[in-house]
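Below is one structure, written out as structure tokens; the observations come after it.
Excluded from the complex is one protein chain; the other protein chains are retained at their positions.
Here the chain labels run A and B in written order, and each chain numbers its own residues starting at 1.
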Amino acid sequence: MIEINQLTRVFKDKTALNQITLSIQQGELFGLIGPDGAGKTTLLRTLAGLLVISEGKGTVSGFDIQKESERIKPKLGYMAQEFSLYEKLSVLENLRFFAELYDVSPKEQADRIPDLLEFAGLTSFKNQRAAHLSGGMKKKLALASTLLHRPPILLLDEPTTGVDPVSRREFWNILNDLHLDGTTIVVSTPYMDEADRCSKVGLIYQGNLVICDTPAGIRDRLEGEIIKIVTDDWQKARELLLPLPGVLEVQSYGEALHVLVDSSSKRERELTRILKKHKLTILEIRSTSPRMEEAFISLINKLDQVN
Amino acid sequence: MSFRHLWAVIRKEIQHILRDRGTFILVLITPTIVLLMMTYALSADIQHVPIALLDYDQSATSRSYIQHITAGDDLDLYIIVGSIEEIEELLTRGKIKAAVIIDPGFSEDLLAMRGFSLQIIIDGTEPESGGFAVDHIGWRTEAFANQILASQFQTRGFALDSIQPIDLRIRAWYNPNLKPRVDLVPGLLSIVLGFPALSVALTLAREHEHSTMEQLLVSPITRIELLLGKMIPYIITGLINVIIIPLLAIVWFQVPFNGSFLLFFALSALFLFAELSMGMTIGVFMRSQSAALAASLLIVMFPGFFLTGIFFPIASLPEMARMESLFLPGTHYAIITRGVFLPGIGMDILWPSAIMLTVIGLSFTGIATLFFKKKLA
Partner (left out) sequence: MIRRILSLVKKEFIHLKNDWWLPVFMIFGGALELLMIGWATSRPISNLPLMIWDQDKTAASRNLVISLDNTDIFDLLDPVESMTSIEDSMDRGDINAAVIIPQGYSEELSVPGGEPVIQAILNGAESIPAREAQRAFEGVIRDIGEKTTIKHLGLNPDELSGFDFSLRVWFNEALSEAYFTTPAELGLMLEFTILLFAALTFSREREFGTLEQLLVMPFTSLEIIIGKSIPVILVGMIDFSLMLGMVHFAFKVPIRGSLPLLFLLAFIYTIVELGKGMAISIFSKSQHQAFLLVFMIGMIDFMFTGYAAPVESMPQIIQYLANIIPAHHWLDILRGILLKGSGLMDILPSVIALLILGLIIVYFSFRYIRRALD
């Protein structure tokens, strides 16, 4: 469905995308993960035909994104990160406007709009001016507008950023339903935990596609096990634990430390002993299997070290 | 081109215009207010120009001359001075616009039928008053001199009806009294109707600034649909003014209207189209509204004010400026308005201007479409 090969975009001395090669199959729910400024938005915009490519090629649904972008657009549902509705128009008027632009016939509009309003929870708001909606409702309305023309491909740029946790969950339920229906979805998100819900994940860092695999595949790449430790002085604990044998990495998460060890059964007791020896109180200690987050941070750290 | 897409954009723009009460009202009343003020200010009947007189001759003739000069409403005797320094001061302070210095040999020369001379000093900073003063002092002096000369001739036995044998009969067509108001008001229409139309330059930048542009670009809408869809609502609001403003001119200011209103309406729509297309072209290149404003001010407004033949005849412009004026819709519209109002001519004569407006409109719409990329960067 989406094929890109050595895609590069250089803008004003900055390489926003560096030789990205990627292939997304039809029906996949693909997650694009990466920190701010990594290039997620740039990549999505390029796929949508909004940006010019410096080098490389790409096709969406068989059409070249550089030369045939206008033919892709009817099949695409794109939700920009800064998607803003027309504040002076009502919810309904906004939806109708976009429906017209995508050539959704009046009959189809009459069928779909009530459903979309329903699933976005906006039915009672339909005549309200868009300016009066809350952040979460605006995002849901934005998603609804991209679905009006039942596109086979969805490109969503950080759709859950700035949305409350409840709405976020609802959002992902919707995405899952669409996925089950066969829609190809590419979602970008800075939230690592959302990556787990995708069928395939790509990590973008500083314009490079660092890794592209299933969530399980990525997690498995991280050799070792995680011991989660909460102490009363995490900075000191970190200092103490880093040089210990078998400790591959220490990541800090607020008060907690996630320690990557080669084997938790082997090392847990040793770590506990050292910490206690230095008079640190252990509030919690647990071994878990590595999560996406840790895998990513580990990868990013390794990249930074190389640079 | 999909009319569905076009209509969707037009409808959205109109909804926006109507729901922004403040702006809508402003768009409607600005032309009216500006026209009112400008017309009143410009329908100047120069009168009562203050002058000073310095009489070195001090004769009965010179005193009679002074009386004669200031007898009418056109020139007012501000003061009779005794020295040039006084004149200088009065001119500098702006108390007088001109002064006449009568030389010592004035009456002698005049009565001897010799050439005589006067010194006229005018305030060169003000072309209108200065020129007016020269003209009227000239006419009155001449009339006075001719009177004297004629009587002198008769006492010497020359039979002469008048010094000036040639009867110059001047008529001014369309505007018999050459009242500036009559021809300026139609000319002002192009300023008053055209400039607010330039706000179309803002509309693309506004989508950028309000973050709604991205979604538009990613949709299947074509460039021409988007641009035209944005221009048409402005033509509609412009046409509302096209009805109101001439009514104001005709009813309130009593400017004669001799032509066909239907023709005027149609050609005004064409003018709006041309002006809007220029505004839109500017809008395509500007990312921010302020930039679009500044650009339309400099590129269309100022030249539109000075170079369209309203205040300054195009025939007198240097070649390059004359070429530029051809590209300004205001130039052609001024010809149209003047023609429709005053001589009341029709399409058979106005067709070149109509063609020019069409050409300008289509060209700039084309340029705007060409340069408007459906890309962010």
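The working rule: a residue touches a chain if its C-beta (ideal position, glycine included) is under 8 Å from a C-beta of that chain, and two chains touch if they have at least 3 such contacts.
Since the model is a prediction, treat every value here as computed from it, not as a measurement.
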Next on the checklist: Need the list of shown chains touched by the one chain that isn't shown.
Outcome noted: B
Item to check | Sole residue of B:Leu111, B:Ala321, B:Ala354 or B:Ile367 that reaches the chain not shown, by the stated touch rule | outcome: B:Ala321
Checklist entry - Which of B:Ala145, B:Ile245 or B:Leu328 sits in contact with the chain that's absent? => result B:Ala145
Item to check | Touching the absent chain when the full complex is considered, from B:Val81, B:Ala249 or B:Ile335 | outcome: B:Ile335
Checklist outcome for this item: Touch rule applied to chain B and the missing chain gives residues 20, 22-23, 26-27, 30, 33-34, 37-38, 40-42, 44-49, 88, 91-94, 113-130, 134-135, 137-138, 141-142, 145, 149, 153, 158-161, 163-176, 178-180, 182-184, 191, 195-196, 199, 202, 206, 209, 288-291, 293-295, 297-298, 301-303, 306-307, 309, 311-313, 315-318, 320-321, 335, 338-339, 342-343, 345, 349
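Going forward, only the chains that are shown with their structure count from here on.
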Checklist outcome for this item: Per the C-alpha centroid definition, the whole-Å distance linking chain A and chain B comes out as 61
Item to check | Complex contacts: residues of chain B adjacent to chain A | outcome: 2, 4-5, 7-8, 11-12, 15-16, 19-20, 210-212, 214-222, 374-377
Checklist outcome for this item: Given the complex, residues on chain A that touch chain B span 11, 45, 48-52, 69-70, 73-74, 76, 78, 80, 82-89, 93, 96-98, 100-103, 145
